[in-house]
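Note that one protein chain is taken out, while the other chains of the complex remain in position.
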Amino acid sequence: MAISTERGTPPAGMTPVPGATPVAWPYRNLLALEDLTAEEIVHILDTAEAFRDVSTRSVKKVPALRGRVVANLFFEDSTRTRTSFTLAAQRLSADLVDFSSKGSSVSKGENLRDTLRNIEAMGVDVVVIRHPASGAAAMAAQCVRCSVVNAGDGRHEHPTQGLLDIFTIRQAKGRIEGLNVAIVGDVANSRVARSNLHGLRKLGASVTFVGPATLVPRAFESLGARICHDLDAVIGEFDVINMLRVQRERMASNVFPSFEEYSRLFGLSGERLRRARPDVLVLHPGPINRGIELTADVADGPRSAILQQVTNGLAVRMAVLFLCHQAAGG
Amino acid sequence: MAISTERGTPPAGMTPVPGATPVAWPYRNLLALEDLTAEEIVHILDTAEAFRDVSTRSVKKVPALRGRVVANLFFEDSTRTRTSFTLAAQRLSADLVDFSSKGSSVSKGENLRDTLRNIEAMGVDVVVIRHPASGAAAMAAQCVRCSVVNAGDGRHEHPTQGLLDIFTIRQAKGRIEGLNVAIVGDVANSRVARSNLHGLRKLGASVTFVGPATLVPRAFESLGARICHDLDAVIGEFDVINMLRVQRERMASNVFPSFEEYSRLFGLSGERLRRARPDVLVLHPGPINRGIELTADVADGPRSAILQQVTNGLAVRMAVLFLCHQAAGG
Partner (left out) sequence: MAISTERGTPPAGMTPVPGATPVAWPYRNLLALEDLTAEEIVHILDTAEAFRDVSTRSVKKVPALRGRVVANLFFEDSTRTRTSFTLAAQRLSADLVDFSSKGSSVSKGENLRDTLRNIEAMGVDVVVIRHPASGAAAMAAQCVRCSVVNAGDGRHEHPTQGLLDIFTIRQAKGRIEGLNVAIVGDVANSRVARSNLHGLRKLGASVTFVGPATLVPRAFESLGARICHDLDAVIGEFDVINMLRVQRERMASNVFPSFEEYSRLFGLSGERLRRARPDVLVLHPGPINRGIELTADVADGPRSAILQQVTNGLAVRMAVLFLCHQAAGG
């Protein structure tokens, strides 16, 4: 199905998931999956479905955001997410500016609110923000009238990562409801884990957090997750295993003894994978530490959907930029 | 009024200020406001007026510089000015390349002339240059036949900042002639102060430089400015107060004792502002050091035009890129 509309009309011909009602998108911002209803999440996924086709054309462009401006405002290093948003904006024919470089006004002591209001005064339509502080995206949204898309705020949420993971699961499994999903690793510090948890539970999946007690605290049960410290004991139960990235910089802080130890207990090797369900889907947000979270045979094997995640990420971000800008009166 | 012309014809329908004659723009470079006549400055402001409308459209683009190339060549850190020129170029449909990154040929010991002639050999139409040396932009203009726009050269001039300040004043006050304008702060090191001085005086305003004797030397009287070291003594006289940015890096060099001392004597607080004229206009080139040059209530208050400056900066830079490229035979 093709999206070629220049202006505000929603992409034509989208097929809502049976049972869901079409939603006129009401939110100019995407801050957290926790804020959305199941129907709203499905609407983004369906819009992304329509946009996914664009990336398979030879001319990978639609005029939906022509003459609009998307700004990347990244306060943490990122190539992958920043590039994905950049390509998504280009594919929508938007112009893009990058405020992410070092030596920016921020390093001159400007506060976040002033930076944002300056960006808005320059006529930017959508700000994509990544920030080390949880809640920074919501704070940003209060400063400006243009759209704000959260590209990761501290340990809080990374909603487009959650959406692309869920999109990839739905693509492979045909549904979310009733699935058993494991999220393995440094859950305590992971905004990816939180966005997945909220999105998956709203759509009817069960989520288990798996990892050492230092990284998977009991307190997460209150969010609706099952907690488990022994991967081997439960590995046969899951339809999906989402392996979080080990932050090398956290190794120094002694939350677990060594890469070898971590890998032996919580890494996904070909051998361990044989004890999982035969149709289990393996995800990883990237970049992979090969040999730590995943061995090469798993990362590149038939159960891995890691590269599909990357491809789907673009479609999801096109959908999010498109919907939020529409809601802002674009 | 709309600008939609693809090629060399000047934007249609511009209304010259009464008394001024329309000027066919003769200069391929913009190096300093000191070089221009009052009529020429007004012509840029009027062109910017026409371009300002473009930024309020949903499709914020005109094809005026389609297929032309604008190069940013920044030898000093800048997000704000560099982004403003980037957005201005995009709005004119130009392509943009950035030579500003670290690890450039310059760091390999190449001289400025070779860098510029290489940029020209790559087919660049307009070079936007920022450089720590006063006179660098003029030197650049002698090396190449393409257009050169000065985005700040040492302590010399920052003409597009001067123009956007004057544009913002004209927008608020309806005129420049006869106004009393204060420029407060580190005048000695400020290219913004110099560009404002030259532009404002040519258009018939009076300019007073206010600040400590270490930062506002008597010698500036020879440029036509009135000099004053006591803000409180004169604050009631001004139609416009333009607060310069305190360069934190200069604090180390002991030109004034402390931020607190500076702020107490030359900062603009709500209390001090109450002794100014009720219709005084407050400007600041940004980024603001809140609590030093301005308190938050002044920065965000009804007399502040700081965000309008940012918006107007885009229109002014569109006009400058457009006019200079036209003059170069674009």
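A few comments on the model shown:
A and B label the chains in the order they appear, each numbered from 1.
Just so we're on the same page, contacts are C-beta pairs under 8 Å (C-beta built on N, C-alpha and C of every residue); 3 or more make two chains touch, one makes a residue touch a chain.
Predicted, not measured: the structure shown is a model, and the values here were computed from it.
Residue A:R248 is the one among A:R145, A:R175, A:R248 or A:R264 that touches the chain missing from this view. Contact with the chain not shown here comes from a single listed residue; of A:S134, A:Q171, A:S269 or A:T311, that residue is A:T311.
Taking the complete complex into account, residues 7, 66-69, 95, 97, 99, 101-111, 114-115, 117-118, 120-123, 330 of chain B touch the chain not shown.
Residues of chain A in contact with the chain left out of this view: 55, 57-61, 77-80, 83-84, 86-87, 90, 248, 286-290, 307-308, 310-311, 313-314.
Here, only the chains that are shown with their structure count from here on.
Between the Cα centres of chain A and chain B there is a gap of 40 Å.
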